[in-house]
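For this depiction, one protein chain was excluded, whereas all remaining protein chains were kept in their positions.
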Amino acid sequence: MTLSEPTATTTAAGPGQPEPSAELDELYRGFAAEGLVPLWTEIGDLMPTEPRSGAVPHLWRWAHLLPLAERAGDLVPVGRGGERRAIALANPGLAGRPFVSPTLWAAIQYLNPREDAPVHRHTQNAFRFVVEGEGVWTVVNGDPVAMRRGDFLPQAGWNWHGHHNQSATAMAWIDGLDIPFQHYADATFFETGPEHVETQEAPARSGSEQLWGHPGLRPLTHLAPSPASPLLAYRWEHTDRALSDQLALEAAGTRCTVEPGHAAVRYCNPTTGGDVLPTLRAEFHRLAPGVRTATTRSTGAQVFQVFDGTGEVHAGEHTWTVGRGDLFVVPSWVPWDVASEHGLDLFVFGDAPIFEKLHLARSDAAS
Amino acid sequence: MTLSEPTATTTAAGPGQPEPSAELDELYRGFAAEGLVPLWTEIGDLMPTEPRSGAVPHLWRWAHLLPLAERAGDLVPVGRGGERRAIALANPGLAGRPFVSPTLWAAIQYLNPREDAPVHRHTQNAFRFVVEGEGVWTVVNGDPVAMRRGDFLPQAGWNWHGHHNQSATAMAWIDGLDIPFQHYADATFFETGPEHVETQEAPARSGSEQLWGHPGLRPLTHLAPSPASPLLAYRWEHTDRALSDQLALEAAGTRCTVEPGHAAVRYCNPTTGGDVLPTLRAEFHRLAPGVRTATTRSTGAQVFQVFDGTGEVHAGEHTWTVGRGDLFVVPSWVPWDVASEHGLDLFVFGDAPIFEKLHLARSDAAS
Amino acid sequence: MTLSEPTATTTAAGPGQPEPSAELDELYRGFAAEGLVPLWTEIGDLMPTEPRSGAVPHLWRWAHLLPLAERAGDLVPVGRGGERRAIALANPGLAGRPFVSPTLWAAIQYLNPREDAPVHRHTQNAFRFVVEGEGVWTVVNGDPVAMRRGDFLPQAGWNWHGHHNQSATAMAWIDGLDIPFQHYADATFFETGPEHVETQEAPARSGSEQLWGHPGLRPLTHLAPSPASPLLAYRWEHTDRALSDQLALEAAGTRCTVEPGHAAVRYCNPTTGGDVLPTLRAEFHRLAPGVRTATTRSTGAQVFQVFDGTGEVHAGEHTWTVGRGDLFVVPSWVPWDVASEHGLDLFVFGDAPIFEKLHLARSDAAS
Partner (left out) sequence: MTLSEPTATTTAAGPGQPEPSAELDELYRGFAAEGLVPLWTEIGDLMPTEPRSGAVPHLWRWAHLLPLAERAGDLVPVGRGGERRAIALANPGLAGRPFVSPTLWAAIQYLNPREDAPVHRHTQNAFRFVVEGEGVWTVVNGDPVAMRRGDFLPQAGWNWHGHHNQSATAMAWIDGLDIPFQHYADATFFETGPEHVETQEAPARSGSEQLWGHPGLRPLTHLAPSPASPLLAYRWEHTDRALSDQLALEAAGTRCTVEPGHAAVRYCNPTTGGDVLPTLRAEFHRLAPGVRTATTRSTGAQVFQVFDGTGEVHAGEHTWTVGRGDLFVVPSWVPWDVASEHGLDLFVFGDAPIFEKLHLARSDAAS
């Protein structure tokens, strides 16, 4: 056991700190010997007046990510052991760990024509979001689900799943998971299944959409609430239409937008109306041309991907001009806003359910 | 105060009953004088071993209802005071009251071309279901909602609403409400609004559908659960497709039907996944040709309307051959089943939420 | 089938009513023949602008009730068939039915020395409240629970229970149940058990109190929420102390009373914090000398029993001076208040959970 001995004794005592002395040094050695650390030397770091995340706001350019993923497609096999050809965004503030924020994982995944990502299941909650391309089916408990531009595909923990590229072209997409959180909390279980997906079928609609994809209708055989959404694909045509409808309603005088010209939907679990996954929230925002959002901040981290259009993002001290495919992270309690001259479609996910369920959610407008 | 004096004293005592005597007569007179009634003379009626509804199974033929509604269209105005040209199903067991069951109201409503049903609001929860016709818009808090064959239109308590026939033909539909229940419970509030609906607009989709009609998507401005569905129209195209999808999935080997060949959906509140209205449940069932449902019974009453096809209904001692538009009621704890040689589409509503929320729901298979 | 034919046609039409005519008479005969009743002739009764209960405010004097119960103790056996020597308060507005309100049953029950009330169970939720006396044990699923002055003893539906008078003196107490509601809703199941209670033990504390009677502590073997309280006795010593504590806290400057000098507790289900029974609410109120409550009204009925002290009650048009043991009912939406010159302890129960769970609860201050 190698506990770091506080070294505050070598300098003058700060407020509320003991005077340096030989006796204090001896006491601190006693603490270390017994596996103890005092609060009074640690409190400034441990209990700040407001969240000071180790993570920092950061931007990853799609134009840089995609070629690296394509190159990985040449050099790196996908199969049992490595499991997925996924390359994670590593927040520069988090010491080289593949964590976009303390709790969140975001990665670009890449599958060559006719390739399979092997079947496995894990307690981590996951989703896929497609900024471009098509041709891959994710097969969840035997149900093949097509993935196409604009689709959001949640994948709740502990369901068997693999991916299969049915097409003649490679495809890349984004994975979001709670890997860092479950790793931190020691909650992780993982199990491997077959090396290849069990079906090569490519139906137009998945079974989950046939059962759950009808607004306000619930199969009589599935009446109990489930912790995660049973709907495995939220199709772009619905998301796009919902956003257009909000802006049309706003134009007709209905108050239904977050702020003028700013439409937004949350992906929800139809069995409860709550978040789509137990630990992850996902939303889609549309800014009409000329809109700038209010500056806000909230506990919890958020990861954004530009789906279409361009915008200017402010996050803490950073200002970025962003376009299609670009990804950026806003850590807990960092103020942010987005402005768009010509219109912007923005996908976002975060860890808000963790904060809300544990009564740790806070947000405010920030100047 | 005129309390009925028990007359059991004039005959021999039953089990657990006191012996007839002059003293007992005097005691009973004392009870009556003080506004008291003993349990022991009433218990057989009050506390039966299982529900014995005063309501009886009964069938109303659409072919008889519709002409009467049309005739009412000739003779009865619709306007402030009478409020609606609605004609209620009166269960023969309920003493001529306009109650299809102790808790439920079911009526045919009729609106002539260009007519308005005046605006009002009430605590009673309501819905409309359309078995045929179109042309009427129900206007809810200013939002015009078209009504067409197969549509289910919930109308939660205390929302302003009126109806307007925009077309050149009369239209009839079915109303379901909890009027008897709220009347019984002394829960009723009612308020009148304008004599005419405030808008004559006839949009293809209502505002409520624009906000809430996208599967699994929720407007960011409406995140709190609401006690009733904010979606004001459940369109036939969605219901029909959901049922077809279930039968297709069943044919492909997925277990997703109530029983083989019997598809069913429940209309739900997208903000909670629960019932569409606080006191009313509504579902749509489809029987493939040749299917006979299991015989079941449950606490609470159910009212059915045949939407399409034909079938043979057994309800208690009754057997009816039913077709399009026919309505029938199955009171609490009466066993029932339906069989269809050529296929049947069946709408049903009931008071199950009352029983479930108060922990009084029971059901079983009955021979 | 004998449906009453509307007779409005014989007089001039009211607002929104059709003109009397022979054709209208024929239409109404057609309605009656088909089991139909129009809304427009019924709406005034069915959908009033606010609740107009058939039940009326009424007072029953303990000094009149108790002698009748004692006399019943002489003349009426208690045993299988009659089940209980219970005499119900019959609201003068409810046609001689043993219903204190449309939903509620309130009765005085009487047990002679060494008598047993036979074991049965029923879906009706029940409680006992003891205004004076002791000596009876209610035995619930084999757990003997002593009944003493001031105790509140809930008895959730479908638990086996009987009563046994262990003492040499007769005892009377009050039963409250939802018999009228369950009878109305056709929800009633009833089953008989042994003629005599299975145990004659008389422990100081019941098993339920040993498991559940410790504030904020829950047995690790019972972690699931239950629809009704598992605590079978709420002892007077706790209720009394909770009320005294509130008044002491108020005197020390804490805002914790309903209004100055008016302390109150609600009996709760420790597994949820909610109402003690699925359909019934029960509370205990204490007015310090000189206090008059605000005048309020709410949907739902309330039945009060004076536990100690004296007061002046106003309920609608009625004014009563009440004392120990007196019972009175306030129907839905009737304004009421109580004033006490010398202090008053007041037990009350009602059907509020029905209204709250079905989103029908309303209340306001009324002048």
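To keep things simple, chains are lettered A, B and C as they appear, and every chain counts its residues starting from 1.
Simple rule for what comes next: contacts are C-beta pairs under 8 Å (C-beta built on N, C-alpha and C of every residue); 3 or more make two chains touch, one makes a residue touch a chain.
Just so it is clear, the model here is predicted, and its values are computed rather than measured.
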**OP:** Write out, one label after another, the shown chains that touch the chain missing from the document.
**Re:** A, C
**OP:** Determine which one of A:N112, A:S167 or A:T188 touches the chain that has been left out.
**Re:** A:T188
Original post:
Touching the left-out chain: which of A:A72, A:L111, A:L211 or A:V322?
Top reply: A:A72
Original post:
Who touches the missing chain here, C:W212, C:F307, C:W333 or C:F347?
Top reply: C:W212
**OP:** Over the whole complex, note the residues of subunit A touching the chain we left out.
**Re:** 1-4, 14-18, 21, 23-24, 27, 30-31, 34-40, 42-43, 45-53, 55, 58, 60, 64-65, 68, 71-72, 74-92, 95-98, 102-103, 107, 122-124, 157, 179, 182-191, 227-228, 278-279, 299-301, 331-333, 351, 353-355, 357-360, 362
**OP:** May I ask you to list the residues on subunit C that touch the chain which is not drawn?
**Re:** 205, 207, 210-223, 225, 229, 231, 234, 238-239, 241-242, 245-246, 248-249, 252, 254-258, 264-273, 276, 283
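Everything that follows uses one rule, which is that only the chains that are shown with their structure count from here on.
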Original post:
When you check each chain against subunit A and subunit B, which touch both of them?
Top reply: none
Subject >> Label of the chain whose CA centroid is most distant from the centroid of subunit B >> reply: A
**OP:** Sort the chain pairs by how many C-beta pairs are in contact and tell me the top one.
**Re:** B-C
Subject >> Approximate Å spacing (C-alpha centroids) for the pair subunit A, subunit B >> reply: 44
**OP:** Would you mind pulling out the distance in Å between where the CA atoms of subunit A average out and where those of subunit C do?
**Re:** 52
Original post:
Using the touch rule from the top of the page, what residues of subunit A touch 2 or more other chains?
Top reply: none
